[in-house]
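Heads up, one of the protein chains got dropped from this complex, but the rest are sitting where they should.
Going in written order, the chains are labelled A, B and C, and every chain counts its residues from 1.
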Amino acid sequence: MAGTTADGVLILTTGGTIDKLYFDALSTYQIGDSVVGSLLQIARVTMPFRLVELMRKDSLELTDADRSHIAGAVADTPERRIVITHGTDTMTQTAQALAGIGGKTIVLVGALAPARFAESDATFNLGMAFAAAQVAPAGVWIAMNGTMFPADRVRKDRAANAFVAQ
Amino acid sequence: MAGTTADGVLILTTGGTIDKLYFDALSTYQIGDSVVGSLLQIARVTMPFRLVELMRKDSLELTDADRSHIAGAVADTPERRIVITHGTDTMTQTAQALAGIGGKTIVLVGALAPARFAESDATFNLGMAFAAAQVAPAGVWIAMNGTMFPADRVRKDRAANAFVAQ
Amino acid sequence: MAGTTADGVLILTTGGTIDKLYFDALSTYQIGDSVVGSLLQIARVTMPFRLVELMRKDSLELTDADRSHIAGAVADTPERRIVITHGTDTMTQTAQALAGIGGKTIVLVGALAPARFAESDATFNLGMAFAAAQVAPAGVWIAMNGTMFPADRVRKDRAANAFVAQ
Partner (left out) sequence: MAGTTADGVLILTTGGTIDKLYFDALSTYQIGDSVVGSLLQIARVTMPFRLVELMRKDSLELTDADRSHIAGAVADTPERRIVITHGTDTMTQTAQALAGIGGKTIVLVGALAPARFAESDATFNLGMAFAAAQVAPAGVWIAMNGTMFPADRVRKDRAANAFVAQ
């Protein structure tokens, strides 16, 4: 199921709503084990991929050091097709930190509802990102709300709880 | 939810496993109302799209006339971003019938398990197709098994129940 | 789908994890519209029932006045088959407030994971409660963890996040 060649897809998970769990004992939620591997299995993916958990954070908690770490992981890998799962609140900031990396198709993706919900945008969004990493021109993209946004022309509208072009 | 401009996505549904229902009264499966609209709503899609049911057939039942009808629908529409949901058995044949249409990104997509199943590849695949229609070069593509296949370089391996490059 | 005769089932919803939603805009959970009606529809229930939202609270927030209100609703209705959806933390306290009501089968039920999660105990638990209200002896019951507990012989073990006999 997993390959490490330069032609495969590298998936970096960083946390965010997509991986949120609900813990009744605390009546709270936390970021759990990533669901990405399970979603790819259900999708019967045969394209080689490598799945790496970089961190497990709400995107509001990400620091400049975290963003440098993500950018380094993208720059240093042989893969040219990169998917990054990420919280939605600061997805565009992380995109800026990746803007200087050339020759790779980098797709940031998250979810507005946890993947563990019966009705979530997570699976569809991950499919978008996985395809775009293969066929979109090099650069940084955001795959949300059914739309492939060039990462420097999108913002999250918190009131509408949706990404919109700008 | 729907737009009709040339920049939106046109989704044509033709049937196939993705839309199969189970009817207990007959203990059989039949192709039901398309689930595509519901999946796009759950995915919180804001990209304009237009959804058209062309037919409701197992792909083994598609005739040359059906394929001409599909090709005509793709050629005659202002949209340049086209997703076609389709049974998997003859998806590559329909791709051939679309090969001559220039200037459009056409993505064929289906599912190996009905979308109404709790564990199906349908939602992921549809996300792939919806993204690829926006960012892939013009031409005919097949989005299955986590892979964006150029449509003239793929076949369905029925024994493995998966699409493989050729 | 709903009936009001004494032979039908009365379902009172009071809130709790079973009905929790996730709001990304706030990165928090709140109690949303009850999922009970939707779950009964998916279950193809033909038994007459009446569904009444009494309140929408975490069970830790329930007051003595709330419990009196619940008990009054149970006592004053013609139905003898009662299901109450309820947060799990103080379910046994509410059961005590109902202990004096004779001649009715009262089943308290909740969930350890929100019903909106793909993997939740909510649907199974609701099925348990709906059946027990029909066939269990009169009295107060708690339907959790696959077990029909007489309500005066059970407690929630918060560390184990499960109900256990006592």
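Here is the rule we go by: a contact is a pair of C-beta atoms (placed from the backbone, for glycine too) under 8 Å apart; a residue touches a chain by one contact, two chains touch by 3 or more.
Everything numeric here is computed off the predicted structure, so don't read it as measured data.
In the entire assembly, the chain absent from the figure touches the shown chains B, C. The residue from B:Leu54, B:Val74, B:Leu112 or B:Met128 that touches the chain not shown here is B:Leu112.
Within the whole complex, the absent chain has one touching residue among C:Leu21, C:Ala73 or C:Met148, and that is C:Met148. Residues of chain C in contact with the chain left out of this view: 39-40, 42-47, 49, 112, 119-121, 123-132, 134-137, 141, 143, 145-148, 162-164. Where chain B meets the chain that is not shown, the touching residues are 17, 20, 22, 24-25, 27, 29, 58, 60, 88-89, 112-114, 116-119, 158-159, 161.
Keep in mind that, in the parts below, only the chains that are shown with their structure count from here on.
Of all residue numbers seen at the chain A-chain B contact, over half occur in both copies; the interface is built from largely matching residues. With centres defined as mean CA coordinates, chain C is found 43 Å away from chain B. Chain A has residues 112, 119 in contact with two or more other chains.
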